[in-house]
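Contents: one structure, followed by commentary.
Only one protein chain is missing; all other protein chains are in place.
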Amino acid sequence: MQEAEPDRIETQEYLVNMGPQHPSTHGVLRLLLKLEGEIVHHVDPHIGYIHSGIEKMCESLTYPQIPYLTDRMDYLSAHMNEEVVCLCIENALGVEVPDRVKYIRTIFSELQRLASHQLWWCVMGMDLGALTTFFYGLRDREKILDIFEETCGARLTLHYSIPGGLMFDIHPNFQKRVHDFLNYFRKKLPEYDQLLTGNVIFQERTRGIGIFPKEAVINYGVTGPSGRASGFSCDVRKHLPYSAYPFVSFQEALDDRGDTLARYQVRIKEMWESMSIIEQLIDNIPEGDVQVKMKGVVKLPEGEYFQRVESARGDFGVFIISDGKKSPYRLKFRSPGFSNLSALHAMSKGWKIADLVAIMSSLDLVIPDIDR
Amino acid sequence: MSAIWKYISDVLKGIWTLIQGMRITGYYFFRPRLIVTQQYPENRRTLEMFERFRGEVTMPHNENNEHRCTGCGICEISCPNGSIEIITATVLLPDGKKKRIIDKHIYHLGMCSLCNLCVKNCPSDAIVMAQTFEHAVWDRTQLTKVLNRPGSKIMEGVKE
Amino acid sequence: MSPEELNAHIQSLEPAAVVVMGKQFPEVMVPEDQLRYLARELKENPSTAFDYLICLTGADFDDHMKVIYHLESTVHRNILVLKTRTLSRINPVLPTVSDIWRTAEFHEREVFDLLGIRFKGHPDMRRLFLSDEWGFPLRKDYVDEVRIVDR
Partner (left out) sequence: MAFSIYDFSTLTQSIHDGLSSRLSPTGTLAMEWAIVGIVILLFVAVFGLFLVYAERKVCAFFQQRLGPMRVGPWGLVQTIADFIKLLMKELIQPARADKFLYNLAPFIVIIVTFLAISVIPFAKGLQAFDFDIGVFFVTSITAVGVIGILLAGWSSNNKYSLIGAMRSGAQIISYELSVGLSLITIVIMAGTLQLSGIVEAQRAGWFIYRGHIPAIIAFFVFVIAGTAETNRGPFDLAEAESELTAGFHTEYSGIKFAFFFLAEYVNLFIVSAMATTVFLGGWMALHVGNLEGFNHVMDLLPPVFWFFIKVFFVIFLIMWFKWTFPRLRIDQILTLEWKFLLPINLFNIILMTVIVLLGWHF
């Protein structure tokens, strides 16, 4: 039995609702925080504010119609989302796409990863209060979006990969533009380090904050750069290579510190790796068709198909249960943000509100990816 | 003593990293020609979209008010959002055969997600993506468009 | 461990489990009451070490509802598909694995939200995306005349 302490001052938990409209929850994530002063005791993510039932919608769409919808989930890695669906359908049908398609898809994935990491970088700076990073990051991202727009006709929701190949061939200017961009960005990326990474305030804000050990990372299924920062080697590009990744050599950016700074630096390293991957591929794109002749109505043979790719946020998977009809019986997206979010409470417990913001942006959450 | 030196060197190193950051922002401050802002409504005259830019679906007509649409309805089927409706009519040809032609190719821009599937799947290349991007209107009924112009007919030589 | 050895290992662990070689990965169908035992064994035994739950999917098959676990071993790098099912539609209950793989906590909430399968022993069985009075949209008999436009 608990004994009453009469002269103790009654304290209450300080419940704060962070979001759904909050500058650092990037969209419509709502966190219910239990605070004690500045210290975060409990984080309860409430999601679903942008749940659009994409899995349900996919059950009534034909297979070629699905990739366009996946652009709307994780809009920052739209091409990877399309790619995973296309790969899954192609594998199920036993279609082998030409090497040209594989190369272009890989280049696009890496450009998309760069664009996503640039946006993440500027948002991370902004969350920590360095507002100028936001504009520098977007300035560089704009160049990638221009490349996308010239070839795909869209900047964000590309819809470039389709089952059996690509929507169009690359634009004649594509290779030149990519080269220009690489030359430009090789000069700009060190500026990122000088402006933010090296900054003593930034280092103090991130070093040792939100340490998440490797066992916990695997247990919580945290993948992508956030997982690799804790030493969890989870790069699908390495372990289950797809598209043109078997043809390129690159290093998996790993770190074992598992804090916010490590998550930050893994992403910066990944940007360098992405640039090197693009450089290896861009001049060697083989000639050939960009599309395999597919049947008018695509029907997957009955069965279950699971395909994973490495999106900018981690291990992105699609699981299709087919009953042999022209639309999937059940389709499930394994979104990396969803699993990463589940670890937010464990990561940020005991840290301050300002640290929670830093941890959250180091996880790089995209809410439509989580809510689907 | 070493603790004091460490303290002092920490302070100086910290200040050095801060100066590094200020150097970057200062570099851009004194170079206004690097400004990247595009002043949108003012630069309308010079603004040009990429030729593949997906703005809206249109149906090109030639100078004789002819288009290439046969009214087959493949675009309607391939559209994931139901933003295309095809209304066909049947005409009696001079040789007595009945022929199905397009009456109205209705396009709901408000429902369209510009995925390009209809353009890609069109067997007679009758529809293309236009590069327009200023779609704001006062009333959403204005977003429903009829793509084939009134009185237009199908071009010679388009295969059914 | 090769797929054959894995099959034999699982059979020896749990005779009630049905192991088939699927199109991509070995698939194990396990009765619901044996799920937790098998899951724990698969995770904690160093020879299998399936420590990473990639994906947890619920699916409705009219007469029964399945939950499908995609497991990966970060040590041996092989993938296994674990399945279990419940026959009830009125009150479908399955045992939780959220204490074995913490990531299942959110995934199980999602399955509960969209399919209505309760997970016994889950620490926080609330709906995730939708409001409490909503139906279970991923069930095949879900009808929503207001929000779903049929074409």
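By written order: A, B and C. Residues from 1 in each chain.
Keep this in mind: a residue touches a chain if its C-beta (ideal position, glycine included) is under 8 Å from a C-beta of that chain, and two chains touch if they have at least 3 such contacts.
These numbers come from a predicted model, not from an experiment.
Student: What chains on display are touched by the one that is not shown?
Tutor: So, taking every chain into account, the missing one touches A, B.
Student: Using the touch definition from the top, which of B:2, B:37, B:90 or B:141 touches the missing chain?
Tutor: For the chain that is not drawn, the touching residue is B:37.
Student: Which listed residue (A:201, A:216, A:254 or A:346) would be found touching the missing chain in the intact complex?
Tutor: A:201
Student: For the chain that got dropped from the picture, name the residues of chain A it touches.
Tutor: Within chain A, the residues that touch the unshown chain are 14-16, 22-24, 38, 125-132, 134-136, 139, 195-196, 199, 201-202, 204-205, 352-355, 357.
Student: At which residues does chain B meet the chain that is not included here?
Tutor: 11, 18, 21-22, 24-26, 28-29, 32, 34-37, 39
Methods note: only the chains that are shown with their structure count from here on.
Student: Touch graph of the chains shown: is it line, ring, star, complete or other?
Tutor: line
Student: Can you tell me which chain pair comes out on top for contact count?
Tutor: Counting C-beta pairs in contact for each chain pair, the top pair is A-C.
Student: Counting only residues that touch at least two other chains, what does the list for chain C look like?
Tutor: Not one residue in chain C touches at least two other chains.
Student: For the complex, give me every residue of chain C touching chain A.
Tutor: 22-25, 27, 51-55, 57, 59-60, 68, 70, 74, 77, 81, 101-103, 105-107, 110, 114, 128-130, 137-138
Student: Can you name the residues of chain B that touch chain A in the complex?
Tutor: 13-14, 17-18, 20-21, 23-25, 36, 49-50, 52-54, 78, 80, 113-117, 120, 129
Student: Going by the contact rule at the top, pick out the chain A residues touching chain B in the complex.
Tutor: 61, 64-65, 68-69, 72, 132, 139, 142, 146, 149-154, 157, 159, 162, 167-168, 171, 191, 194-196, 198-201, 203
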